[in-house]
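Everything on this sheet refers to the single structure shown next.
Here the complex is missing a single protein chain, while all its other protein chains stay put.
Chain IDs A, B, C, D and E follow the sequence of writing; residue 1 opens each chain.
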Amino acid sequence: MQKIEAIIRPDKLSVVKAALEDLAHGGMTLTEVRGHGVQRGVTEQWRGRTFAVEYLTKIKVEMVVKDADVDLVIQRIVEAARTGEVGDGKIFVSNVARAIRIRTGEQDDSAL
Amino acid sequence: MQKIEAIIRPDKLSVVKAALEDLAHGGMTLTEVRGHGVQRGVTEQWRGRTFAVEYLTKIKVEMVVKDADVDLVIQRIVEAARTGEVGDGKIFVSNVARAIRIRTGEQDDSAL
Amino acid sequence: MQKIEAIIRPDKLSVVKAALEDLAHGGMTLTEVRGHGVQRGVTEQWRGRTFAVEYLTKIKVEMVVKDADVDLVIQRIVEAARTGEVGDGKIFVSNVARAIRIRTGEQDDSAL
Amino acid sequence: MKKARSLSLAALIGGGLALLTVGVASAQTPDEIQASLDDLTAALDTMWLIVAATLVLFMQAGFALVEAGFVRSKNVTNILMKNVLDACFGAMVYFAVGFGLAYGAAEAATGFYGSGSFFMSGNTDYATFFFQFVFAATAATIVSGAMAERTKFSAYIVYTVFITGLIYPIVTHWIWDGNGFLTAFRDDPMNGVGVVDFAGSTVVHSVGGWAALVGAIMVGARKGRFVNGQVNAFPGHSLPLGVLGVFILWVGWYGFNAGSTLGMSGGLAEIAARVAVTTTLAAGAGGATAMLLSWIQHGKSDLSLTLNGILGGLVAITAGTATLEPWAAIVAGVVAGFIIVYGVALLDTLKIDDPVGAVPVHLLNGIWGTLAVGLLSSEALMDNAYGVTSTWGILLGGGTDLFVTQLVGIAATAVWVVLASGILFGIIKATIGLRVSEAEEDAGLDVYEHGMEAYPEFTGGRDPFATLSGTGR
Amino acid sequence: MKKARSLSLAALIGGGLALLTVGVASAQTPDEIQASLDDLTAALDTMWLIVAATLVLFMQAGFALVEAGFVRSKNVTNILMKNVLDACFGAMVYFAVGFGLAYGAAEAATGFYGSGSFFMSGNTDYATFFFQFVFAATAATIVSGAMAERTKFSAYIVYTVFITGLIYPIVTHWIWDGNGFLTAFRDDPMNGVGVVDFAGSTVVHSVGGWAALVGAIMVGARKGRFVNGQVNAFPGHSLPLGVLGVFILWVGWYGFNAGSTLGMSGGLAEIAARVAVTTTLAAGAGGATAMLLSWIQHGKSDLSLTLNGILGGLVAITAGTATLEPWAAIVAGVVAGFIIVYGVALLDTLKIDDPVGAVPVHLLNGIWGTLAVGLLSSEALMDNAYGVTSTWGILLGGGTDLFVTQLVGIAATAVWVVLASGILFGIIKATIGLRVSEAEEDAGLDVYEHGMEAYPEFTGGRDPFATLSGTGR
Partner (left out) sequence: MKKARSLSLAALIGGGLALLTVGVASAQTPDEIQASLDDLTAALDTMWLIVAATLVLFMQAGFALVEAGFVRSKNVTNILMKNVLDACFGAMVYFAVGFGLAYGAAEAATGFYGSGSFFMSGNTDYATFFFQFVFAATAATIVSGAMAERTKFSAYIVYTVFITGLIYPIVTHWIWDGNGFLTAFRDDPMNGVGVVDFAGSTVVHSVGGWAALVGAIMVGARKGRFVNGQVNAFPGHSLPLGVLGVFILWVGWYGFNAGSTLGMSGGLAEIAARVAVTTTLAAGAGGATAMLLSWIQHGKSDLSLTLNGILGGLVAITAGTATLEPWAAIVAGVVAGFIIVYGVALLDTLKIDDPVGAVPVHLLNGIWGTLAVGLLSSEALMDNAYGVTSTWGILLGGGTDLFVTQLVGIAATAVWVVLASGILFGIIKATIGLRVSEAEEDAGLDVYEHGMEAYPEFTGGRDPFATLSGTGR
């Protein structure tokens, strides 16, 4: 099993989700994060003084999927989340040793 | 060392925490996440129009533990977090290469 | 590639960021988390009754870096985030199998 | 005359230049002068009633905010809904039956309940109705705070209707209606004085407070509040809401207390001004005392208790606001501060769960305020405000008549409200049920009862998931 | 005399002991008595206008909170800014031209527009100006809610200036100025009665409502609201703000409605008191009805609709608040509740996006309220308030004159406001543009238009990133 962590634009979440809907994936977990990369922040002001907000809100989508599904999921996410502008985000893939479904105690692939 | 990531119901957090109290675990890190799995969301309404809230609030509990402790910790979490209803959550285990305690610079198992 | 996850004090974030500025690192992702370790919480009160807030706010800094950069990044973070008091936090390092830049489709090291 | 009035209206609206005095004809004969004087007097007194009632209505917002700020965010929509409906249903119910039970003066009326004026039939004293209604709404609103975070919404609707329509009006009749068996306004008041409750420490606050206590006991404590002999604190989710609510209540209290002169003419203005001062001093003393006590106890000053202390001081001065000298108002407020700090702790000991402190604020201080009249009222002011010279505060040498009468008022109110609300909550419990399910309590009443979160966005401050949460069905 | 007044001022301020009566000389001759009576009458009526106008100005805060609470957090700074500027620019513009167009009585004035009193020149009736200004500010503020979350800030500034300075004052002149061609205050009113709109269901609320409708249509729906025939809900980010806003509006409405007597003397006090009661009952009925309907429809009671229902009830009673009996006020409120629930749904069906419900609340209920006068006004109260005995509510046997006149008033207002605001929004669209870019709409107007988030901290509740966000340039 692999964990796919995609850091995407908040407003792309619904598109990404739709793109993954038909896959038989078991679930996903979302976290609100703040990111900093090539993309720089916006300028805001407070009582006449401007300042840079250097971290922008992003959504981290985490999905643990079967090894066989990794490529397809990545491809779908890339297609759905891309705008071509800086700030589109990144995908990181790492190995997962075990998975357990708390409700049933099922393990690994059948737990996803 | 292994990282145990458990995604649980928010109201099970105190039970899970109590179940782990007597273990000599070094610490844990919690994140509020939104999850989507077998469990579907609730229906809410706004000015007469209903809509589905498809992501439900969950807590992600992260603990990095010695290899020897992994099974026990998992077992405790599963017991504490289970209700038997959909939405109980999942546990993912992955390998951690190094650990450092910032305060002392201690490394790996002794840093946990 | 390795993922460096550092859990630090919120007020150390700006120092850590400054310490990493000159490195050619590609980006970082931040999450607000609540942590529990050697450090115990603070006491608060509500209508005459005191209680312990057992989880304290921490920032999780995630950076995926080239293998060659790992040691330097860790060293910088440790130096910047240390106060010597309990609660300084921890750093965990784990392996990342793949990285993809969504905007361009670049892979692995060149995607960082 | 009516034509003239409508013309004057036209003139006032239309001609930007028209002087405002055109409404008054050139009255010169003694009779015309008298008519003008009567008109001005009525106008002035009516205006005061309307302004004061508007301030009291604003207190609904204050209660809503205090209660919302003091509960957890998962139950905020629910507590807001209840406060909103207290006003909405309250208006209907008090119009239909409540006002008549309180002040109806038909033949059927006795010293125990009024009759007549239902649906305002045959009664055109709208200013009085408006002023009395806002008090009724206040009494009803007290209960929702004490029963917050676990009471069924349908149960709430039933009990609020009965409190506004039946339980509260009866006590009003007893103590404030000229026919009431306890009133100071009868020709032959009890012990020559009757119960002195100027603006309602007993009539409004204790009534709400007793019902709140009975309700809190019957619905039981919130899950997890008292566990294995340990008392867990459930901090309220927003102190700014709580503070704003208390300031709004404080401001509204000038309508509540000073407005209870019911007019400004005939020397009432002087009383109203003094009432404003005693109200201010008691509020300040209550807040300062609770703050200092909490500081001494825990080494840190507690804003939540300070807020309760201010409200406690206000409730405590409500009965005696016209008959206590300023120094006595400060005494009343200081004692109120103590009552808050120890009263909150006492409820915890008794395992009675009152999330917002309605019982210490409204019941305990309502009782204390009513007793304070019997203890501290000055001779001169009892005469000035009630025309009573035979008895005044026991501690100032005024004998026991007043104090004993106050005790009777407190006791009668306690018996009636405890019985009536006990039966009411008992019937509700046996039929539609009083309490939500455990699952609902865990998840919060907002989603289960109303399908609506108070802060539906992820962080309360910015919503990356907004595009999703709105997927329509 | 002036010296005397200043001396009295000095005495009042300086001497804590000075009696408040020193301002009045010892008037004994009939003329002096008359002068005193006139002074008191003017003082009383002016005071009422000032107090009522202050309450109405407070409604600006109510609108700001309701609109802020009902939008998503990324657009909160923007909607707050608009509400703040409605009051700021409104004051300038109404002072310069609006008041003159509404009530100017110079030769050039006709039945269709006023002239004179621009910049208050030659007019010292400041109480009237103050009272009329706060109504103008209300009309302007209605529009921003319906066009929230996607309208350019510069476009907003242009349209708000024209609504306050031109569109609203013209209708005021027609219906409220003594010269207006539709007014009830002419010597020869249309159909012997003129349009009866006591406090502005049509003059204020429909005017704002029509402009809101035209604006909402012309700016288009928010991105993602209507997709593939599906209607997506965008829940407002904070219900406590919404509830507080509604309570503030409810409280302010007593200034709005009861204050529209424009005085207290000459029997007006009695009208004001009755107005307060009908206002209360309609608000309660509107809220209760909307709540029950939503409960029946979805099995869960909807707080957002309940809030709209209260406001709908208030708008619906605004025209007839002085001529409807209490029972009729309840009828008006109940119908208002239905209009809210079905009106909100209707707009969705028509794919008109009105984030806060300005159209159902202000336009639909403004029309309903104006019609309700023609249907339900009682004979006695038409006489009492307007001195009209020839016609009253059609359902009470008062013939068609009143009802038809009300229809004419509604239609005339519709034609003018739709045309004028259509042209206004058309020109804005063609020049500076009406709508922000898609990118700006996605990210929120707060950052793009104002560089300022409403809740700049990460979680809205605690900011670990605060030290960073403040890095100066």
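To be clear about the criterion, a residue touches a chain if its C-beta (ideal position, glycine included) is under 8 Å from a C-beta of that chain, and two chains touch if they have at least 3 such contacts.
Only a predicted model underlies this, so the values are computations on that prediction, with no experimental measurement involved.
Q: Where the complex has a chain not shown, which of D:94, D:113, D:368 or D:386 is the residue touching it?
A: Counting the whole complex, the residue in contact with the absent chain is D:386.
Q: Would you mind spotting which of C:23, C:38 or C:53 touches the chain that isn't drawn?
A: Of all options in C:23, C:38 or C:53, contact with the hidden chain holds for C:53.
Q: Which residue among D:195, D:330, D:347 or D:402 touches the omitted chain?
A: Counting the whole complex, the residue in contact with the absent chain is D:330.
Q: Considering the whole complex rather than only what is displayed, give the residues of chain C touching the chain that is not shown.
A: So the residues of chain C touching the unseen chain are 11, 34, 42-46, 49-55.
Q: Where does chain A touch the missing chain, residue by residue?
A: Output for chain A: 44-51.
Q: So that we can see where the missing chain sits, which residues of chain D does it touch?
A: 30, 33-34, 37-38, 40-42, 44-49, 51, 55, 72-74, 99, 103-105, 117, 123, 125, 127-129, 176-180, 183-186, 224, 230-240, 243-244, 246-248, 250-251, 254-255, 258, 261-270, 272-274, 276-277, 280-281, 283-288, 291, 298, 300-304, 306-307, 310, 326-327, 330, 383-388, 453-455, 457-461
Assume only the chains that are shown with their structure count from here on.
Q: Any chance you could name the chains that touch chain C and chain E both?
A: Where chain C and chain E share a partner, that partner set is A, B, D.
Q: Ranking chain pairs by contacts, what comes out on top?
A: Answer by contact count: the chains D-E.
Q: Of the pairs B-E, A-E or C-D, which has an interface that repeats that of B-D (more than half of the contact pairs shared)?
A: A-E
Q: Of the other chains, whose C-alpha centre is the longest way from the centre of chain B?
A: Farthest from chain B by mean C-alpha position: E.
Q: Any idea how many Å lie between the Cα centroids of chain B and chain E?
A: Between these chains, centre-to-centre, one finds 52 Å.
Q: How far is the middle of chain A from the middle of chain B, if each middle is the mean of its Cα atoms, in Å?
A: Using C-alpha averages as centres, the distance is 18 Å.
Q: List, in ascending order, every residue of chain D touching at least 2 other chains.
A: Residue numbers touching two or more other chains: 450-453, 456, 458-459, 462, 465, 467-472.
Q: Could you check chain B for residues that touch two or more other chains and list them?
A: Residues 31, 34, 44-46, 49-51, 55, 94-95 of chain B touch two or more partner chains.
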